[in-house]
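See structure below.
Every protein chain of the complex appears in place save one, which is left out.
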Amino acid sequence: MKRYLTRKLAIYILTFFLAVTIDWVIPRFMPGDPVQTMLSRANLRAEAVEVMRGYYLKAFGLDVPVWRQYLNFWVAVFHGDLGVSVYLFPKPVSRVIMEAVPYSLALLIPATVLSWIAGNKFGAFAARRKWLDNTLLPVGYLLNATPYMWLGILLAWAFGIALGWFPIAGAYGFDRTPSLSLGFILDFLWHWFLPFASLFLVQFGGWAIGMRNMVIYELEADYSQYLEALGTPRGLIRRYAFRNALLPQITGLALQLGVIVAGSVVTEIVFSYPGIGYLILQAIQNQDYFLIQGCFLFIIIGVLLANLVVDIVYIVVDPRTRRGMMGES
Amino acid sequence: MKNEFLYFALRNRKLRLGLSVVLFFLLLTFVGPLLTDYDPWGYIGAPAQPPSAEHWFGTTTFGQDVFSQFVHGLGPAFLVGALGGGLATLIGTAIGFVAGYRGGWIDEILNMLTNIVIVIPTFAVLLIIAAYLEVRSFFIEAVFIGCTAWPWTARAVRAQTLSLRAREFVDLARISGMRASKIVAFEVAPNMMSYLVMVFILQFGGAILNAATLDFIGLGPTTGISLGLMMNYAVLWGALQLGMWWWFVPPGLAIALIVGALYITNVGLDEVFNPKLREK
Partner (left out) sequence: MALKVEGLRVYYQTLRGDVRALDGASFSVGDGEIMGLAGESGCGKSTLGRSLILLKPPMKYVGGEVLLDGDPLPIWDRERMAPYRYKKVSIIPQQAMNALNPTRKIGRLIRELLEARGVSSRDLLPELKRRLDLVELSHEVLKMYPIELSGGMKQRVVMVISTLLDPSLLIADEVTSALDVSTQKRVAEMLVGFRDHKFVRSMIVITHDISILYQIADSILVMYAGKLAEKGPTEAIVRRPRHPYTQLLISSLPEIGVRHTERRLSGIPGSPPPLLEPPQGCRFRERCPVAFDRCREEPPFEELAPGHLVACWRAHG
């Protein structure tokens, strides 16, 4: 178990190191002069150009040797200094991101956890039950193949525009300010529901299909056949199969994190939901490079942390890792 | 053997359904542009018109023909799918093969690399690269996707190679003095062909979805039309608020159908290649 965790941690630390390096390398070594590109794209007034040029030159620290620039970058990262946003000038990037994070997490965590649980339960239930299975297969695969933004668009159109049941933009009404009052919380949930539902549904399809396939595989496994030959009631065999099929699904969750993050980004864009995804769109449209870099770093850190959580859950659930019998996943 | 696979392949409903849908869209990719004279970007009609005999899929807020955009957007989707998915399959297979076959420290290093790339969200890397690249083409997009989507394939192929390596016929070849590369090419690879075909299909679908996501947030190719870009414009220019369903339904539906059909094809192929699943 210790070996398992240290191995994982080593990979995460290495990954973080690599990510910061990418974040530093790409703006500097892409073809062209980044400062000039940014200034020409940013479409600023003449006096602003000069201010920004000075700022960029200093921010990139282009006047010192390369190794020094790289070191300085690391120091800045550890101080949480990710530069200043152009689009929300002069707000620091880290603050802009921190303000958006709660909204993203409020969507991502419930949608991912709930869809994982519900999808697994449903998939296991449907496996080997003719009628349900025949429905689950096409519907599940189609849901899983649906681009996140498209399902979001469809839901927004159907329930927001056509039926008018839900708002389709923002995290709360324009006339409200965030507070802990019941009115605000209800309004927040009302805005939250559609983006949540669209994230939930696409993932649900994937988990249900995955679980269905895994359970069938487990029911075919030798230990299930043996139990059946000994006249064990189906309930117990299914319970074993479900539990054992859950393990690869946990690993699957870790593997899917990147896709899920991308999905939530586009979902936020569709619903103008003020999380990281919406921020990314704004940053791209406004050529706010420091903000893009900040979002990149932030997503990586978030995914690494989530991976760590999944690893710990896996250790708790799989007795074999606890007993130190598996080197890695 | 070959005939037996063909026999079951032709009788597999999932396979037939999946392939027909994919083939239909592939056909539309080639025939579609011939059915319409409209320039996908041209302002050729009254804005925001619902579907009619003149404009089969209606027009955009700017009076562009949605059908023309749609059929011209199908090509890039298949292109990115084939190229990006193919590249990812190739890299993943090569790395998985070498890691599984050679073992030892080579395996350790490749495994480490795979684990790192697995953890880094593909999307985030594409985001930062695309943001700094001024001119982007479909080709570059496909290459990026291929270079980041390979890890799960490498893992799966490595496991397959390990199990194949343990089988007798590879031992026999090794004892009889065949070179490693020859063993892989003539003994291991043929036994994995069916598996690799299925991997490619999944990567194909994944690449299409990935590209659509990138296009949708405006980090796709800087020229040309794509299904993701159509949805991007539809959302940006108020298709939702104006209820212009004909603008955003076709591109997303096409992606969902193509990728879904690919997945179903895969399940069908699995049943054909895997007798245990077949006889139910």
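Note that the chains are named A and B in the order they appear, and that numbering of residues resets to 1 at the start of each chain.
Everything below uses one rule, namely that contacts are C-beta pairs under 8 Å (C-beta built on N, C-alpha and C of every residue); 3 or more make two chains touch, one makes a residue touch a chain.
Keep in mind the model is a prediction, meaning the values are calculated, not measured.
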{"item": "Which of A:A169, A:L227 or A:I301 contacts the chain that the document leaves out", "value": "A:L227"}
{"item": "In subunit A, positions touching the absent partner", "value": "221-223, 225-233, 235-236, 240, 243-244, 247, 318-320, 323, 325"}
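Everything that follows uses one rule, which is that only the chains that are shown with their structure count from here on.
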{"item": "For subunit A paired with subunit B, centre-to-centre distance based on mean C-alpha positions, whole Å", "value": "21"}
{"item": "Of subunit A, residues touching subunit B in the complex", "value": "11-12, 14-15, 18-19, 22-23, 26-27, 30-32, 34, 37, 137-138, 141-142, 144-151, 153-154, 156-157, 160-162, 168, 220, 255, 257-259, 261-263, 265-266, 269-270, 280-281, 284-285, 289, 292-293, 295-296, 299-300, 303-304, 307"}
{"item": "In the complex, subunit B residues that touch subunit A", "value": "112, 115-116, 118-125, 127-129, 131-134, 152, 205, 209-210, 212-213, 216-219, 228, 231, 234-235, 240-241, 243, 245, 248-249, 251-253, 255-260, 262-264, 267, 276"}
